[in-house]
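Got a structure here, written out as structure tokens. Questions coming.
One chain of protein is taken out of this complex; the other chains stay put.
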């Protein structure tokens, strides 16, 4: 049995831990051989591989990134993509594929598996934690830890200068990182994409904080939008060519708060720091277990499935389920956090 | 409504986060008053209290320890203990109690609630994660992170000197910290209280590691025991007065490995560092949610219950369930980790 | 003897450690009383004080920020400022002042001391490490550690995506943070305000890195400028109202690199995270020693001086010296780092 492995999409701490677990168990317990495909689906598409054996996975557990490289290449959108992937797998004598990635990467795996008979097992990966069918994805805990440490540091600066600090964290479509790091960091407001925010209300929270001689921290997910937001954002954040400016909602919000409350406000955009570097212990543990169970699914020939976390158990779910819909923050959960606003 | 709060048992990162959440929601949403009891059950027993209001919980979210103090005092074992607790609650006009603690503290709450009509809600707390009825307890993730960072650091020293490093972590009755930090840290052997280990097998793992020019890390829970252990330990770890020596299984094991393999071995005992200091983001999030749901249980007059984590939900379970039996590492879970040994 | 203490200018980890050391030694060894002035020079100007005794400084050593608050208020620029400061000191019976701050705060202290007979001792503080007369200022080591950790994390993301990552760090006039964190983080280019950079050369370094299948990290101080920079920046970084855009040199550079090399480039602006939060061990040690020696200078009536680090010794230098000129990165030191570029 020869198993191919690939990692697709954005960087995420824990990818290497999955790869290591897959290979260690596959080689030692099942006697499998492995082929690493380089840069996600680009590897099978362009027949670009790297050797993948026990030696290749030594020492990679604590390291961020992926030794296989990554890309957003989509064979379904490439000319003759399916055939080329199949040709590569045939040429390389690869019997099954483990695809580690997010919505896009797993979506491809789901279709290749369902419609084209390619034997795939998926491992869910997203910093944003917005994949259905699993309680958590690895990388998320690391991102939340990094964002929380940053908020911890920003509190003292806010206090010393009696300033508002707006912290923009990742989360285009789901506010999980904002919610968790905001709660853990003691933010005075948390704004998420799932619910449009009212700038006046945010300013009210900000002012109530100053009244007791504390300085507010506002955590905002990059995808959060103000009520009536399209109009508001249009004028302020498109550059002179009509392109979206790199500076996002965080900067816009800080300016609005300054304008409306008269208090100084500053923005910190955490950016890529949230998705690189060594994984937290939780993410290493989750990624390792995902890897061990993914190779078990291959051995069981349980293709078309994805490993997932349910409570403290690793289970298998249909690949199609995982990408069927985005897992967003439940309104009741967001409301629960509201007691700390202001 | 006046609610009493106490924290009992060993120190654990996240206690302050629970207290803060309880008070913030209780005061702001339900208009409750609070009384802090000092040093666990000693507080109600000896009528020793501290003021507990919004001001008292400001800034405590990221801090380790507990602003209420802790102790192992057990009113059930104190003369006339039950009556003295009841008297204090009456005198202080405390209508309900939130008890934050482990097996002992919650065991008292279960009996006071079930047999003596004292209205109690419990919040589970243990570094060791060995309480039934909840997926995780806060403090555990912090402990695992600290142990994992230590293992990361020890790897390079082991390699540079081609030495065995034995890391003793917490876990008297359950091996959760050892299992999680050992997996996350890439240990070459993990020894837990749930399964007696075979020293020869451990030495085999150690030697196989050296054969490929790597140096082994052995993670051992403080409560782990060798096969035929009582006899073995008797001679080596009791001091001349027949008392258990402070140096424990880690040191004993390092000496045994040295003796049997001829390789240098050193021990690191992580000790109290694992249970102090600022909580991880996960533990702050879990502790905060436990606090919010505990005060909801009080409002719902759902006494005799304990809050618990199930997947990503906070649920309520009978207090008695929590302490009915120890949650130990399942053999299949331990076996899963075995692929990385050696 | 009653001693006033104030902290001015931008936030900086270690301020509280200085305050604590001043008060502990002043009270315990010399029997002094203390008055805390709130928000830098605004305190004496507006007679705004906080109690400052042993109890007030308990537990503040590891905390970022300043319990005294800070501001950029300058009494020399306030109407009748000198007289108002003198009045406050007389009214409060403050015999000497310890001013903890950067160029501006100490510049005021130097003039008040030299021209107006106010008895001042200075403690140098700047994240940027650009004060003359001292080897290091506290806060700098913390900032460098934070920037280095961020660079560590960004490396793996750069590699996984084969992207350029531009990291903008603090340093308007001096490149110390960029130089130290760039060296410590293994950056492939470091750009500092002291030397205008050649964008083509930077692109050359970037491309040479990709040739060996690695991805480059470019560390740029916020005050760094390209050759012929004014013209270049004018078009790109002023907004439509002619104001300086918040997005700075980092973003500009990433776009230029993309445009010229065709490689994807991203920017991370570390911002305020660098100047908040708990100080590193070095900064706590340095700040504590500065505090101990500042109160000794008061006792010795050695006014008009500032404490400074020379090697491992704390010495006293004239306040005027400290602010006479900016301490910038020596060209030879910058050249030394050049071996790692590309």
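Note that the chains take the letters A, B and C in the order they are written out, and that residue 1 is the start of every chain.
The definition used in the following text is that a residue touches a chain if its C-beta (ideal position, glycine included) is under 8 Å from a C-beta of that chain, and two chains touch if they have at least 3 such contacts.
Because the structure is a prediction, the values reported are computed rather than measured.
Here is the thing to keep in mind: the chain we left out touches B, C in the whole complex.
Screening C:7, C:66, C:268 or C:288 for touch with the missing chain picks out C:288.
Only one of B:27, B:106, B:150 or B:199 touches the chain withheld from this view, namely B:150.
Only one residue in the set B:35, B:105, B:267 or B:305 touches the chain that does not appear here, and it is B:267. Counting the whole complex, the residues of subunit C in touch with the unshown chain are 21, 24-25, 28-29, 58, 61-62, 135-136, 141, 144-145, 147-148, 152, 180-181, 183-186, 214, 278, 280-282, 284-285, 288-289, 292, 310-312, 336, 339-340. Contact residues of subunit B toward the unshown chain are 10-11, 13, 15, 63-66, 69-71, 146, 149-150, 152-162, 165, 240, 245-247, 251, 266-273, 275-278.
Heads up, the rule we're going with is that only the chains that are shown with their structure count from here on.
For the pair subunit A and subunit C, the distance between mean C-alpha positions equals 34 Å. Centres computed as Cα averages put subunit B at a distance of 41 Å from subunit C.
Chain contacts: subunit A has residues 152, 278 touching two or more partner chains.
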